[in-house]
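Omission of a single protein chain aside, the complex is shown with its protein chains in their original locations.
Order of writing sets the labels: A and B. Residues in every chain begin at 1.
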Amino acid sequence: MSEIIKKFLYVNRKAPYGTIYAQESLEVVLIGAAFDQDVSVAFLDDGVFQLTKGQDTTAAGLKNFSPTFRALGDYEVTKLYVEQESLDERGLTLDDLQDIQYEDEDDDYAEKPSIIVVSRAEMADVMADQDVILSF
Amino acid sequence: MATLHTVNKSPFQNQTLISCLGHTKAGDAVLMFEDGVYGATKGTALSDAVAGLGADVKLYALGPDLAARGIDAGRLADGITLIDYDGFVDLVAENDRTQNWL
Partner (left out) sequence: MKFGIVVSEGPYTHQASDSAYNFVKAALAKGHEIARVFFYHDGVNVGTRLSIPPQDDRQIQKQWTALAAEHKLDLVICIAAAQRRGLLDENEATRQGKDANNIAEGFRISGLGQLIEMGIQCDRTITFGD
């Protein structure tokens, strides 16, 4: 839809459900996927809580949008950077997060993990490499 | 290829300023505005942490937001540059991208 290809980074630093930011951030990512830009999504600080498995919003009466993260690969959003230090601080490991994969069309549609765990310094490098950063 | 980071939260309320300063690169600029200006004052429990983490970046505070909160320029920590909205606009233009730490 556009001749210009920019590097877009969506930065998620807030936990889901307590506020709407995580949910409406995801809506932006999904819409943005239609624009054929170079998209990355960052999860740091409380943003890592968005990706935890086992979210059940039934009793709380909220909409559970966590399954949508597993569909991001279908929208060609395949780079989900998760900060190691943020996981550590919150007592989480990669095993606590959803298994999010995408099919690599350049590699015979092999299923590959979308989550890329990076150090804080590497996350800073990811941020410094962008054209547009949208924060939620 | 530098980044302007903006922080609008008091560092006594949450970790946003500290997180921001943990993700800056040498030569970046950090602007404290709105309630973020409380992070720019000296003699607080966090002054040393801000000065230490912010050693290799340029630190700025927005004058109108300091004035609104009754913070005299004399209470700014060393190494923090006072700017107005014109300076804010210049910082956005001079840096390659803006990251707003919300």
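Simple rule for what comes next: a contact is a pair of C-beta atoms (placed from the backbone, for glycine too) under 8 Å apart; a residue touches a chain by one contact, two chains touch by 3 or more.
Computed from a predicted structure; not experimentally measured.
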Neighbouring displayed chains - absent chain, whole complex: A, B
Hidden partner chain, residues of subunit A it touches: 2, 4, 6, 8, 20-21, 24, 27-28, 31-32, 34-35, 37, 131-136
In subunit B, positions touching the absent partner: 6, 8-9, 33-35, 64-65, 84-86, 88-90, 92-93, 97-98, 100, 102
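Following the convention adopted for this analysis, only the chains that are shown with their structure count from here on.
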Distance between the centres, which are taken as Cα means, of subunit B and subunit A, whole angstrom: 27
Parts of subunit B lying in touch with subunit A, wherever the complex brings them together: 1, 3, 15-16, 19, 22-25, 97-102
Complex contact set, residues of subunit A against subunit B: 11, 13, 21, 44-45, 120, 123-125, 127-128, 130-133, 135-136
